[in-house]
Structures are given as structure tokens and as C-alpha cells.
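For reference, the structure I am asking about is given below.
Heads up, one of the protein chains got dropped from this complex, but the rest are sitting where they should.
For reference, chains read A and B in written order, and residue numbers begin at 1 within each chain.
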Amino acid sequence: MWQGLVLEAKSLACERGGRLIFNNLNFVVGGGELVELRGPNGAGKSSLLRLIAKLNEPAAGSLRLSGSAQDLATQAHYIGHHEAIKPALTVKENLDFWANFQAGAANLAPFNLHQLAHDEARLLSEGQRRRLSLSRLVSVMRPIWLLDEPTVGLDQSAVTNLRNVIKAHLVMGGLVIAATHADLGWPNARVIKLAGGG
Amino acid sequence: MGALKAILWRDLALARQQGGGLGAAFSFILAVVVLVPLAIGPDLVLLQRLAAGMLWLSLLLAVLLTAEQIFQRDLEDGSLELMTMTTVPFELIALVKAIAHWLTVSLPLAVIAPPLGLLLNLDINQLPIFWLSIIVGSLALSLLASLGGAITAGLRRGGLLVSILVLPLYIPVLIFGVSATTMLMGAQSAVPSLLVLLAITLLCLVMVPLACAAALRAYMR
Partner (left out) sequence: MQKFANPTLFLNLANAVLPYLIAITAVLFTLGLYGALVTSPADYQQGETVRIMYVHVPASWIGMFAYGFMAFFSAVALIFRHPLADAAAKTAAPIGAVFCFLALATGSIWGKPMWGTWWVWDARLTSMFILMLLYLGYIAVWQAIEEPFLAAAIARIVALVGSIILPIIKFSVDWWNTLHQPASVFKMGGPAIETRMLAALLTMALAYTALFLTLHLISMRTEIAKRKLRQSRLFEIRGN
């Protein structure tokens, strides 16, 4: 579905609150690839994902997406620590909102949320909330997935669902960058190690 | 456009589900309307002179009370961050949220103001102009409240700061809003005041989204 997508980072540096988190980071990720970001706490895994999502600006260096006419941020899904879920709305309403907002269609099936569709989101457990926010990935088609600790709180079957969804995404030529402590169990995942300044 | 419509509908739905502060704001205005005669005495002539000013004052304070929530939850739960990841300019998103606030808080309060005016002995002939001015001005009130809400969105105890920052900005709206009614009392035309009020509202419509977006971006860094 997506062809020839290449995300390229050149001598990227990240600064938060006046301190340098990483420096001179270079990598190239192509469509169909899954990259795992590894490193200790504070090494800048989340910060790197936020840079790619254009939520923060790099202190130096550049990020480029070739093979797409559009801006990087509008081509990416970002699943962060905040789940952007409104407790007063139902599961379906929550997902509908993001689907409408990003011109897609709510898809509850891949993460088995059908039975919960009409429950208010305030009733959800941690893992169910995570599944709801991961459902954005499959409701709106965007080639780049930026996942920050996607498996936290998920049970075994939900992790399997996530793997299936990622597999389908890679087959279509999308690319996935995930920050994880535990590995996703992906056979040939590339790993980018962030050392961290301590 | 779809994105903006989605935000508007969601905010309206949220206001319906959670009450959105409208009930509390309305009760606040009612309480002020009762307290004014108790504070200054039940002199009807005096009340008539004070009515428009008191209603404006209670409306703008009530709107101010709800300012904190306009952006805070969306900032805290990460919604605002995701809203930057589209082709829609973030300024327009801020504007739509301000308009949602107007539709759910300020406008309903302005619409129900005339009967409260009667309680304070406002002349019935002045009611139409009073109504018109308070409806036009309520949009400016919501926009300026959004500005205050954006500036304090990431602060734990932003409530007091909102008041300090926004109350001075409310001065032009208050002056021209009240004067539209008081001009009539002096048998003068209310049109100039209304036009200036409209101009101020339009200026807010242009300027406020820019400032809101800049402040929210700073909090998301």
C-alpha cells in the first residue's frame, strides 16, 4: 500500500530542560521494517519518538521522510503514555472521535473491543484502555507507527493481537518504531540502542 | 473541516455528559442576583441603575470560573498532542474549542440573562439592547477565557492566575457591553457601543487563537 517510504535521521540531537539527552544519532528506516528502541531509563527513547512525531523539535540535526508528499507528523500514529481517552464517553465514541478527526473509520475488531463498545471509558481497566488507544492504529491508515511501551498492561492475547496488527502493517509497507523494555518477540527486528548520558 | 467538526461535536457531547460547568456557572449568577439587593438595599431606582453592570459582572466572573477547564483535560490526557498531528492548523483547533466553550457556557448564560434583569428592575424597554449586547459580548468573554485557560493549561493551581490575567482583558468588553444599556438610559443611541463591542469581539476572534496555540505549544514541549 505504501511504497518506498524511508525515514532518515541525520545527526539528531535532543535537549530537554537545558540538558542534552542524546547527540549525533543517525539511522535509516524503510517501509516494512520494525525498529526497537532500547536503552535505560532517561536514555531518550520516548524523546526520540516525540521528535519523529514532531511533538518536540530536535536541538540539532534533521528528520526526513521520503516517498511521501506529506508532512511527517500527519503520516504518523503516536501511542504515548497518555491515552487521549475521555472517561465520560463510551469506547466507541472515543474511537469514533479520533477516526473522524483523522479521516478514518472506527475499527473495534482487531483488539476485541466489540463487547465493550457501549461502556463508558471510565469503567475500563488499564489494559482495556491501552487496547482502545492502540485501536487508533487500525482505524486510521497512517504509514508510520510510533509506539511507546505498547505492551504495558496488555494481557497475552492482546499482545498477540498487537503482533498480528503490526505484521499486517509491515506487509503493507508501513514502518514501526517501538520503544520497549521487553522485546516484542519479533524475529528480525532491528534494534537501535540509546546509551543514555547517565 | 472534518477534524474541526469532530472536535466541536465531541466537546458538545462532553459538556452534555459532564455538565461542563454550566449548571454551576448559572447557580453562581443566580446567587449574585440575590446578593446584590441584599448588599445595597432593595431601592428599586438604585437597582435599576446597577442592573446591567451587575449582570455583566456576574456573567464575566461565572465564565471566568470555567476558564481553567477549557484546555486542561485535553492537555493532560494527551489529546492536544494528537491534535497537532494533522494538516489542520492548530490555531483553528484552539478556536473551535473556544467556540465550543461559548456554545456550552457563555451563550446559554447570556441567553437567559433578561429574566434576571427583570429581577434587578432593569427597564423592559432596555431589555432587547441589553440582550443583544450580552450575546455579542459573551463570545468575546469565551475567547478571552480560552486565552486564560490556554496560558494556565499546564498549571496545577491555575485558577487564581487565570483571574489575574484575564480580568484586565475583560475591561473593554465590560465597558462597552454595559454602556450599550446605560446609553439608552440617558436617551442616547446604543449603536456606537454595540459596534465597538462587535469590533472587540472580532479582534478577539482573530488574535486569541494565535495566542492560545502559542501557549499550548509551549506546554506540550
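Definition applied: a residue touches a chain if its C-beta (ideal position, glycine included) is under 8 Å from a C-beta of that chain, and two chains touch if they have at least 3 such contacts.
Just so you know, these numbers come straight off a predicted model, no measurement behind them.
S.K.: The complex has one chain that is not drawn here; which of the drawn chains does it touch?
M.R.: The chain that is not shown is in contact with A, B.
S.K.: By the contact criterion defined above, which parts of chain B meet the unshown chain? Give residue numbers in ascending order.
M.R.: Touch with the absent chain occurs at residues 147, 151-152, 154-155, 157-158, 161, 164-165, 167-169, 171-172, 175-176, 179, 182-183, 196, 200, 203, 207, 211, 214-215, 218-219, 221.
S.K.: Considering the whole complex, not just the chains shown, which residues of chain A touch the missing one?
M.R.: On the side of chain A, residues 17-19, 197-198 touch the unshown chain.
Following the convention adopted for this analysis, only the chains that are shown with their structure count from here on.
S.K.: Roughly how far is chain A from chain B, going centre to centre by Cα mean, in whole Å?
M.R.: Distance between chain centres, rounded to whole Å: 38 Å.
S.K.: Could you please specify the touching residues of chain A with respect to chain B in the complex?
M.R.: 53-57, 70-71, 73-74, 76, 78, 80-86, 88-89, 93, 97-98, 100-103
S.K.: For chain B, which residues count as touching chain A in their complex?
M.R.: 2-3, 5-7, 9-10, 13-14, 17-18, 73, 76-79, 81-87, 220-221
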